[in-house]
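Since the structure comes first, as structure tokens, the remarks are kept for the end.
Left out: one protein chain. Kept in place: all the others.
For chain A:
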Amino acid sequence: MSIDYLDGNALAGPLGELFAVDVTAAIGTCAGCGAAGPVAALQVYGPEPGLVARCPSCEEVVLRLVRTPDAAWLDLRGAVSLRIPMPETRS
């Protein structure tokens, strides 16, 4: 794998179009190897034709995002889960 990549910080703008919370601070678990880490630490290739984020441990694709003029395609099949930090609520 070449070193011509960015990291998950580069997803903050494109994902910020979609989500109310900052997904780059979420902890993702890779479906390939089970490694867990922040989305900001994924290795990101792109931006054309789309953004492809790979696991820094096993290099499997964790997330893909393609933006068309009228839609955003988000493929998360490489992520077992995303743990998204939320402000604490008291009941």
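Here is the rule we use: a contact is a pair of C-beta atoms (placed from the backbone, for glycine too) under 8 Å apart; a residue touches a chain by one contact, two chains touch by 3 or more; residues count from 1.
Keep this in mind: contacts and distances are computed from a predicted model.
With the options "2Fe-2S iron-sulfur cluster binding domain-containing protein", "ABC transmembrane type-1 domain-containing protein", "Glutamyl-tRNA(Gln) amidotransferase subunit A" or "Oxidoreductase" in hand, the undepicted chain maps to the protein name "Oxidoreductase" (source: UniProt).
Residue-wise, the contact with the chain that is not shown comes from A:L6, picked out of A:L6, A:A31 or A:V66.
Summarising the interface, chain A meets the missing chain with residues 3-10, 12-13, 16-20, 22, 24-25, 37-41.
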